[in-house]
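Have a look at this one.
In this view, the complex is presented without one of its protein chains, the others remaining in place.
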């Protein structure tokens, strides 16, 4: 468990019988029983790990980089994961078409705004998504702050420039941006949530805000930890609402990474152990993970 | 071993001294001794696993997405593996040029028609290949049924729409499509075979049809099981005829996945154990695997 500096008086442990825990355990069971298909349009670096994590978490996976494929599969997929990590010149048109098709059909999707703020192409793609919003945004603190600024939800302070794919900002610094983004996408799509990953994760639907202090620091020593969490969040979104999906996926990741760290001898064995733990982690263990609600 | 519902009276266990088993053991030995180069033009998701599987099976690997590279390498490679899983806009022209060059030079190649039936770009690419056919097609039941329809070999019944990369049809439902495709490519290229992967695999050269009931269900919980089987089939095609190559690669996959499942604790450790098993599986164990010939 990670130590934290935030005043504990604003943190309230979520009760074992809080309805959100019942929704989480139900979602975890549904994923295992239904093997839901979540498709992805995602970066080349971690594509394989995203698909393997979705399969290990109990879902099924499909991936494409053509708008026509993605729109066609969205009619049979429960949700789509879109990650802007490694762009190619053809993506700007493709993503414009995809998110508009999702807006029209009501298809649910998760945005991972990797390296938001870096490069004109990525900024154009992400800014455009304000007009055809996702149901969930999952990113690190720097990315959430940059995205909220692009969407006109709050001004960027200039301190949150992304350094590669690493966040240079603490999760807490993105709390206001996360809540603003969650409120925005909830208004746009009917239901939405934002997950900010870090040493202590933050998940909010704009109304309720949660903090998740679990996990292992070895997650920062493998590539694709965040991306695959976004993919598994889409797997959960196939069977439940955005807030429950974001909480369930993040709790699963925290518990599975702790299980993996117990047996790993370094980042290589950790990666295999982590996929095994995604596979073996019981729905009850996911739902009973450390979860606090923050009330200001 | 997987249970099956097909009338056993049509299945005949292939004898230990059947010449096909001798050809399989010879192919397995030749791969280990010659380290043959099979190149690939394949999807981004499982590219790394395809290359690692080819190396673990005893071959060597090269990969490109430019027609010029692929055509140039084909003069030194024993065979090429082409997989249409994740298309980019430039692929339609590239693949058109590549398969025509292979037709002219007589170069042997394996087609993996991933998600056949999905999207106009993929349909155009696959339909075009009827005019410059591969020596082996490896896919799941849905894909074979869709491909045979595109090639005008039989009418699609509309029930075989691909759902992402998962097959929604049983292998048996693709038996007629597989035989028709095998006869077509044998006529076009002089020699050919088709492998349909599933709980019980089917391999046919259009004349003889085999069923392979082995393997582990954990193969469906890692991404790239089918793609890498296609890649390893190309490795075997470097040293033997299409029917023997398709049988040898599928038997190796069944045996290696059973070996891996004995030691694995989930999909992560299974993936590492599977590559180890590809490496350690003896040629005799490959050739002695469960193999039935189906006579109607």
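For clarity, chains are labelled A and B in written order, and residue numbers in each chain start from 1.
In this section, contacts are C-beta pairs under 8 Å (C-beta built on N, C-alpha and C of every residue); 3 or more make two chains touch, one makes a residue touch a chain.
Because the structure is predicted, anything quoted here is derived from the model rather than measured.
Within the full complex, the residue among B:52, B:149 or B:197 touching the omitted chain is B:52. Residue in contact with the omitted chain (choice from B:143, B:201 or B:273): B:273. When the full complex is taken into account, the listed residue touching the unshown chain is A:115, out of A:53, A:66, A:82 or A:115. Annotation for chain B: contacts to the undisplayed chain at residues 37, 39, 44, 47-48, 51-52, 55-56, 60-66, 68-69, 72-73, 76-77, 88, 90, 271-280.
Where chain A meets the omitted chain, the residues involved are 43-49, 85-89, 115, 118-122, 161, 163-166, 220-224, 264-269, 271-272.
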